[in-house]
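What follows is a single structure, written as structure tokens, with notes after it.
All protein chains of the complex are present and in place, except for one that has been dropped.
Chain IDs A and B follow the sequence of writing; residue 1 opens each chain.
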Amino acid sequence: MTDTATATSSVLPEGWEMVIGLEVHCELHTATKLFCSCPNSFGDEPNANTCPTCLGLPGSLPVVNEQAVELAMRLGRALRCDVKRSIFARKNYFYPDQPKDYQISQYDLPTNEHGHLDLPSGLRVGITRAHIEEDTGKLNHVGGGGRIHDAAHSLVDYNRAGVPLVEIVSEPDLRTSEQAKEYVAELRAILLATGVSDAKMEEGSMRVDANVSVNRAGEPWGTRCEIKNLNSLRSLGRAIDHEALRQIQLLESGERIRQETRHWDEASGRTGTLRSKEDADDYRYFPEPDLVPLEPTSEDIARIDAALPPLPAARRATLAEAAGVETTDAAVVLAVQRDLDPLALGALGAGADAARVLTHIEHNLAVDGAEALSPEHLATLVKMETGGELTATQAKAVLAEMVETGQDPAAIAKAKGFEALDTGALEAIVDEVIAANPDEWETFRTGDDKARGKLTGFFMGQVMKASKGQADGKAATALLRTRAGL
Amino acid sequence: MSEPATAVEIATAVRSGERSARSVVEAHLAAIEAREADVHAFNLVTADAALARADEVDARVAAGEDPGPLAGVPIALKDNLCTTGVPTTCSSKILDGWRPPYDATVVQRLAAAGAVSVGKTNLDEFAMGSSTENSAFGPTKNPHDLTRVPGGSSGGSAAAVAAGFSPLGLGSDTGGSIRQPAAFCGIVGAKPTYGAVSRYGLVAFASSLDQIGPFATTVADAAVLLEAISGHDPLDSTSLPEAPLALTDHLTRGVEGLRVGVVKELLDAEGIAPDVQARTRAAVEALEAAGAKVEEVSVPAVIYGLSAYYLIAPAEASSNLARYDGVRYGLRVDAPTTGEMMDATRTAGFGPEVERRIMLGTYALSAGYYDAFYGKAQKVRTLIIRDFEAAYERCDVLLSPTAPTTAFPFGAKADPLAMYLNDVCTIPSNLAGHPAISVPFGTGDDGLPIGVQVMAPALAEGTMFQVAAALEAHLAEEGASS
Partner (left out) sequence: MASISRDDVAHVARLARLQLTDEQIDTFTPQLAAILDHAADVEALQLDDVPPTAHPFPLANVMRPDVARDAGIREAALDGAPEAEDGMFRVPPVLGEAP
């Protein structure tokens, strides 16, 4: 297991490093909002899902949704956090999408603290905290191309106001944009596996803000900037790299970095200033007097732990062990990502060769429907390969059809007329091809490596033609060399 | 019916069919008609709705149903209680004309008990004040003397009951806003245990201190009203899990053997007038004569009560009042941008006392000051609770004056700090979350009413009402024999 990585980004100029921390907000998959019984639902008529509480009407009061707490604790345990007594706090600020002009969140005593998430590539990223808070309504800017700066007026829809969120704050343990994307992908996988959120960045049910700073190798960390408006993994990666380069450029020309919040603009590929964090807002946090503490018991936590599904890291570990490879193996990572690990484990359990199984996973099974393949069929296919009945090329074709039709490999191979040539037949074809091309053979036998390389291709082409594609390429090449006395 | 009847008498008569709810309501509307112009207890009299409601009650009786323990009883509701479709202004310009789309829980419970609301009463704006002089719609006058304040912030409800406009009233009490006006107006006013009555639909001032409570002319009426509105509400997370209070049994038990403690620090507090002290001592004698054991006790931390309150209450209020921004309801002052609109709306909509408290509260919570102000004040609460607990090991209830003086003239307490000192005896129970009641107990040198305060531990309203009833009985005897 790697500790905080010394990985440096290849994007940055020599001698520079970056430090990244991520704040991810996820909408929880509940039937109702966090503090009222309005439906937690997307896409309804504006303000259809509102009540005195989520509109912040005078006299209204919040009551906590027990399922939101359950999901938050479940996520906390999936992230290996301490789940503790927590209290809600008011974060006071004025904005029209904030019905009470304060947000009920958690501050000093969050539900979850001190966890970690292990990236597929091996880095362990600390989770500082994962706390519960309510979402805001939505502002629609009318006129001026829908952008806030040129709007003629704005319209507010409070359907989303009060939807339960968990905000997950990572330690600043990430060092490259690739790691940042990996972190978000892994977090998403955990959210889906646990049923906590459907975590769709494009739909806003998962929102990522990135904190980025740069420093010369060996020097203290620099001033960080926060980047918002990242709507996809791709944007996340691009924005982080862009921001790091922007900061480096400023520092190299002798300027200092202002701590601020910047807005990523996908179209232009740049970040722009939103507001300076140096006039930091005074949120005047204080414990929410309309709510009482949450005190999870050890029974609660035991129950949640027992009900956790196998998480991605554990699934990778299980498959890696069964296949005799590292958990960071690309095929293992891909298998779990695409829910192919049950298939792979089943095939391995049925005696299939691990290396072939993983190769198929990595190169041939990253397609829709692959997870429905029967492990026994896959095992059979692999055995046909390792037993010499099918070439790699043939196996690939059979596999594709297995995915499409669900038929067993033997039947498909037979229907396609695939059989690997036996050694005798192969020798006969190779000898025929040699005899039919004496000049080329002479050059192959006596020429330099370069010439031989080119002619290998020529001879392989001939062999394949003569064998109607049934020759095993590797075996044929080996035979050519033997014949040439090499 | 020529004599004012109590809520209990009215309900009994209406339930039995002896009197119609309509005739009761009509009589009270007439009383309002006669004197409301002088007293200005109401922001809004809802006469038509009241008569319609009364007719419904009568129809139920006629159909052989029981409309409930408050059948046909008129009640005045403080105008910070949400009433569906009926303007709820909190006596503020910022909510002028706002009609809630929902009822406060207590309003629903009153309807279920058969009560008939006759209108929304005046208050200090957003319940911030002790005289009802901070109303945006003009002050309410004390029915005993129209040159004097009725107290606050629930001055309108207190005046309504004192003037005979309705036998019952509802107010809210954050630092004494039911008890002090009750004392000034010569009626009964009680604040329940924090969490005993749902706050859902009460426009919030200071969330950890606010409670809704009854005004009445008799202890028994106050008890019946409190029973009707109390009990757990799933819509209020701070609502105690308990069932509604059961109080009427206690009213006739007397005080033989009960241990009563007179709170030294309150009886002798700075600013307590001699005539108020005298009536408090008279109350002590009355209880002793009735068989109680009375002694002086110390609750030392109460001397910090005012300071803690004037840090905690404004802090919570500054946050609770942030929502009045012109976006969703109430007043909006137009401006080119939303930010400017919010600024202009709040500035035009809030009166000076509200502005003062919002700023005080914002300061107390602001970066760098939280620990010294709000944080410290919450620790003082702990000290007060501990000292009360110690006192309650030796006493069943505690006694003190309710207000330092009788009702003062309009404009007499223009200095905010002078006004705040009105609450010195009432604030500690809000901070501790304990119940407290003000019982009229004679008059001052100027002939104006004086109230004495009985305090009890959490959920000991029964004992508290027991003692209050004894004081009332003694006074009645005193009156009968003189």
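One rule holds for everything that comes next: contacts are C-beta pairs under 8 Å (C-beta built on N, C-alpha and C of every residue); 3 or more make two chains touch, one makes a residue touch a chain.
Since the structure is predicted, the reported quantities are computational estimates derived from the model, not experimental observations.
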(message) For the chain left out of this view, which of B:L146, B:A273, B:A290 or B:L383 touches it?
(response) B:L383
(message) Among B:A216, B:V262, B:L360 or B:C425, which one touches the chain that has been omitted from the display?
(response) B:L360
(message) Please output the residues of subunit B touching the missing chain, sorted low to high.
(response) 85, 98-99, 101-102, 194-195, 208, 234, 237-238, 240-241, 303-304, 306-308, 310-311, 318, 322, 325-332, 334-344, 346-347, 350, 352, 355-356, 358-360, 362-363, 366, 372-373, 375-383, 385, 415-417, 420, 432-434, 458
(request) Extract the touching residues of subunit A with respect to the undisplayed chain. (result) 30-32, 36-39, 45-48, 50-52, 55, 57, 63-69, 87, 93-98, 136, 139-141, 148-149, 151-158, 228, 261, 263, 274-275, 281-284, 287, 289, 291-295
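Throughout what follows, only the chains that are shown with their structure count from here on.
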(request) With chain centres taken as the means of their Cα atoms, state the distance from subunit A to subunit B in Å. (result) 58
(request) Write out the stretch or stretches of subunit A touching subunit B in their complex. (result) 52, 55-64, 90, 92, 94, 96, 99-102, 154, 156, 282, 284-286, 289-292
(message) Can you tell me which positions in subunit B touch subunit A when the two form their complex?
(response) 80-82, 88, 90, 95, 98, 100-102, 104, 199-204, 206-208, 234-238, 315-316, 319, 322-323, 325, 327-329, 338-339, 342, 362, 365-367, 370, 374
